Every structure is written in structure tokens, then in C-alpha cells.
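Apart from one protein chain that is not included, each protein chain of the complex appears where it belongs.
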Amino acid sequence: MEQPDHLPQRDERHPLDRWLTLPAILLLIIVGATFYEVFCRYILTRPTIWANELSLMLSSIVFIAAGIYVMRRDEHLRISVLYDLSPPRLRRVFDAATLACTLVFCGTAIWFGGPTAWSALLRWERYGTAWNPPIPAIIQPLIVVAAAAMAIFAVLNFLRAWRRNDPARLASHGDVDNSPARTTAEGKVVLE
Amino acid sequence: MTGAFPTIALFSGVLVLMGMGVPLAFGAGAAAILMAWTIFGPQSLGLVLKTVYGLTTEYVLISAPMFILLASLLERSNIARDLYDSLAALFGGIRGGVAYVTLFLSVILATVSGTIGGEIVLLGLVALPQMMRLNYNRKISIGIVCAGGSLGTMLPPSLVLIFYGLTADVSVQKLFTASVLPSVVLSLMYLGYLFVCFRLRPDMAPNVLRNRPRLDARQILRGVVPVLILMMAIFGCIYGGITSITEAATIGVAIALVITSARGELNVRMLREALVQTFRACGIVLWVTFGAAILISVYNLSGGQRLVTGWITGADLSPLATILFMMAILMILGLFMDWIGICLLCMPIFVPIVTGLGYDPIWFGILFSVSMQVAFLSPPFGPAAFFLKSVAPPEITLPLIFRSMGPFIAIQIVLLGLLIAFPQLALWLPGL
Partner (left out) sequence: QEVVLKIQTQHAATSLQGEALLDYAERVRGLTDGSLELEILTSSAVVKASESFEAAAMGILDGDSSSATYLTGKDPAFQFYADVMGGYDDPFQILAWYRTEGGLDLANELYNAHGMQLVGVFAAMPEALSSTKPLASVEDLQGWKFRAPPGMESEIFSKLGAAPVVTPFGEVFTAMSTGAVAGTDASTLTVNRGLGIYDIAKHTTWPGFHSMPIEHVTLNLAKWNALSPQHQRAMQVALDSMALDMATRSMFDDLATARALKTEGVAIHDWSPEDRAEFRAVAQETWAEWAEKSPAAKVAYDAHIAFMTRIGLIQ
């Protein structure tokens, strides 16, 4: 079966991925809830008050949690043409810039968003709709937690890239491109 | 602090960071945060949490993962492969037949899809691997998937047109009618381009399938019928008045689950893989959107809205030149911004000027939706490319995707020119 598996093979069984991808199951619950809602509305002409709001809450959780997983895999979208063409020393500079930006982003979300998120959680703030789910009370703290997790993975990604771009190691091995995490095929394609 | 300086500093900062290979989400976000800190002080930085929170709780966004999940399921179940085999059997005798089939499919899918994303992911999972397997030229294949996949935001039920209608206070129904003919023309121009390419450069399309399989009834049953059922179900949900567009995507997933289990292909592993793939695509695309949204928030906070107004009212141009100038602004913003942001930022300013000049706002809405087609494909923020990249194999890189867009962007610009030269192209149908 030559069907391409687009999930990269590397780190396929990383112990954390099992947990980090768990929220994907929520997508199935959204499907179920929506199906039930359409059934109730169209067949019974009695729509539910909760299906839409539940879907909204669950999809927010999916969107936020997915960011952590993608960060763990170091797959947030980037344009790495110049990176791949650069010598290892310069790559380390670029990696440092990436880490700095990520920490600024996540740090701001935590430091300046934390108090708001915390008070929404303490007051168990609700969405103000018919079913009134605690969307603000759950999602805002979740964003803060996600930012913290992403910051940690960003540091780990940086350390891995730092080791990979060690000029001494590269000189002895002579391979710039076969290292696991950071290497994309971008550079090769440019040179094709 | 209004003026060109914050704008230039902000966007050049983002470009430099992007060049260094900083992930787009964090490059855009960090540049915006530094700018906000400098101009407005630390108090303004709660913006990051508020923007991310505001976007994740946007109800219309639910349809994106659902269309992606649908695409993943179809791809994993081999339905798509069977469909392609059937179509290849039908059209394999024509040079470039599968490329035409992809374009045809994208137009059909466009009538059931309202957002960017799902359609591109579906074509990216279903059509792209097949075209690559059949040795089609890579750039042509990528281009047709992205350009064709963006058509969903031009043909009804297009959220771009709905949003424009609401922002500009014009009839959405008329916009829908007006968009049909230009969409057909655009598709025909894509078709013409493919035809000319394959004629001039026969190596771009592989040789006609020699031992192409004969189409038998069983193959039709396995390949064509499931997709037909699915399309009719989604079509029926939207146009039969059963569900909203957002819900239709979800119903599509439910039906796909039924079909795959009827085909005996549904199992825990396959479902898990499809879910994880969707999850990953969501993470990749959504976080870029978050970063871009924070950038735009800070841009607007520093007077971006007033800046654009100033440009237009200060330029003192002829009516036609004003329209061209607006198109140029839309294109430039389209390099960086999401269509919702552009619509909200520009339309309240543009539409009164356009109507004041005596032009029809319906026509301008079609111009807007075509220029957003360009925005979807154009680097560095090209959502079409991001969606494709989120499901494409690693050798399909972002720069390769963007380089494949060129001819298709050119065609879209030609359509813009046609619409400006012949407004009847858009206004004839709604005028009937």
C-alpha cells in the first residue's frame, strides 16, 4: 500500500503525543452533538439549547490544545529558505530569535493575560447565552496554560537545535541536513 | 501616533523575523507586542489573550476542522482513490485529464463550501497525491489545488461575500447571483491555462494512460457513488434548508463515517489517524491566524484605519484611478492580512467612496472577492498555502507552494481587469 502517510514518521511514538493529541477526540463529540441538534430541530422541530454552545466550547479547546502539540513537534509554520542556506553559527542566531519571539508571545499571554484569566476562573464566568456554559472561565485559563506549555517546548526545541547546529559536530559528520527535528526539505527544493 | 512610521516598522519587523525562519505566528505576534509596548505601554498587552480568546470562540471557525476531518476520512478510506481511478478511467485518454478532473471537482466542491480551508485540504489530500503519482508537473498540480480550492470563497455560499454584504450594507442575495458568472469565467480561464500548458509543454502532463482500466459497474459503485451521496447530502443540507453551512460540514463528517464503515474501512486506528491529522492542521493554521490577528489589532490601535482613509481621500484621483488604487491597497493588505480583517478595515471606508463615485457596490463586492482570491494565494500570508502545507507531504514546501501560485494569481488579476473593463460581467445576472 503506497498510500502516503502525511504524518511525519519521526518521533511518531513520542510518549507525550498520546496525551497531547487526546483533545482531538472532542471533534467526534462535536460531530455527535451537531448531528443530534439537526435531528432535534429538523425531525422534532425542537432544537436543543446546548448543542451549538457545546460545539463552540469544544472546538476552542481543540484549537488551543492543538497549538501545544504542534509546538512539541516544532511544526509551527515558518519560511526556512534562508535558514536552511545559512551556516550553523548563523542558524544558532536565528534559533535564538525564534526562541525570543516565542517567549515574548507566550510570556505576554501569561503575564498580562493571566490575571484576567484567573479572575474569570475564580468567578466561574459564563458565556451569557441560553445554556450558559463557562466558556470564559475555562478557555482563558486554558490559553495561559497552553502558552506556558508552548514556552517549555520552545526551550526544548531550541536546545535540540543548538546541539544540532554545533559547528564542531557538523564538521566531523559533514551532514547539515539529516538531523532530525529542524531540518525541512525547504532548502533542497530551492536548490533543485 | 498615527502615520506611516508604525506601519512600516511593524511590517518590516515581521518580514525580517520571517526571513530568519521564525514561525509566522510568533514573529508576527512578538513584533506586534513590542510595538504595542512602545506606543501604548504594558497596559495594552492584555491584547494577546483577548485576541486569541476572541478568535477561538468564533462560531464560524467550527466548520474549518469539520471540512478538514471530512477530507482526512475520505483520503484514508480510499474512497477518494477509487473516485480518482474511476475518473482516470473515464478521462485518462485525454492529455491532462486528471488535472481537468481536479478543476472540475474543485468547482463542484465550491458550491458546498463557504470557507477557505476545507476544500483545499480535501483537494490536497485527495487530488494532489494522485496527480503526483501520475507524474503531473508539481507546480501545476499545486497551483490548481490552491486556486481551485479557493473558488469556494467566491461561489455561493461564500462567507467572504456574506461578510462583505453585512459590512457594506448590500444585499447578500444579489452578491451571490453576481458572483456566478465571474466564477465561471475564472474557472474557464484556469481550464484554458491548463490546456495551453499541456499543449505547449506535453511533459507537464504525463502520457495518456496506456493500459487504462476499463470502467465497470462495481468500480462506479465504489468510487463515484459514495462521493455523490456525500455531496448530495451536504448540498441538500445547505440548499434544502436543513442546516446552516457550519452544521453541513459536520453532517458531512457523520455521513463519511457511515460510508466508510459500510465499506468496511472504519477502524480505531484509521479514525485516530484522521483525528490527529485534523488536530495538527488546526494547530498549524489557527496559530498563524492568531499571530496575524494580534498584528492587525495593534496596527488598528495605532491608527491603521485612519491611515487608509487618509491615503484615499488625500490622493485626489479620477474615479477609475481611485478604484485601481483601492485594488492596489487590497492586494497589498492581502499579502499580510486575513480577508475578514481586510473586509472590516477597508469596506466601511471604501464602499461609501465607491458609491459616491457612481459605481455599484455589488460590482465592487465581486472585485473584493476576486482580490481576496489573490490574497489567499499570495505570500507571505497565504491561507491557501498554509492549509495545503498543513496536510501535504514534507517535500511540498512552503516556498514551492508559493512559487506555484504565480500563473494563477496572474489569471485572477486578468479577471479583475475584465471586471473593471466590463462591469456587466458581474451586474448582468442580478439585473435580470
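Per-chain residue numbering starts at 1, and chain names A and B are given in the order in which the chains are listed.
Basically, a contact is a pair of C-beta atoms (placed from the backbone, for glycine too) under 8 Å apart; a residue touches a chain by one contact, two chains touch by 3 or more.
Predicted, not measured: the structure shown is a model, and the values here were computed from it.
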| item | value |
| --- | --- |
| Chains in view that touch the one left out, judged over the entire complex | A, B |
| Contact residue for the chain not shown (choose from B:206, B:310 or B:348) | B:348 |
| Touch criterion as defined above, residue of B:108, B:162 or B:317 at the omitted chain | B:162 |
| Identified contact with the non-displayed chain, of A:47, A:88 or A:107 | A:47 |
| Residues of chain A (touch criterion as defined above) contacting the omitted chain | 41, 45-47, 49, 52-53, 116, 123, 125-132, 135-136 |
| Interface residues of chain B (partner: the chain not displayed) | 43-47, 50-51, 53-55, 57-60, 156-157, 159, 162-163, 165-174, 238-246, 297, 300-301, 303-306, 344-345, 347-349, 351-352 |
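One rule holds in what follows: only the chains that are shown with their structure count from here on.
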| item | value |
| --- | --- |
| Touching residues (chain side chain B, partner chain A) in the complex | 17-27, 29-31, 33-34, 42, 45-50, 52-53, 56-57, 59, 61-62, 65-66, 69, 76, 78, 81, 125, 129, 133, 237, 242-243, 247, 250-251, 253-254, 257, 271, 273, 275-280, 282-288, 291, 379-380, 386, 389-395, 397-400 |
| Chain A to chain B touching residues, read off their complex | 2-8, 21, 23-25, 27-28, 30-31, 34-35, 37-38, 42, 52, 55-56, 59-60, 62-70, 73, 75-83, 93-94, 97-98, 100-102, 104-105, 108-109, 111-113, 116-117, 135-136, 139-140, 143-144, 184-186, 189-190 |
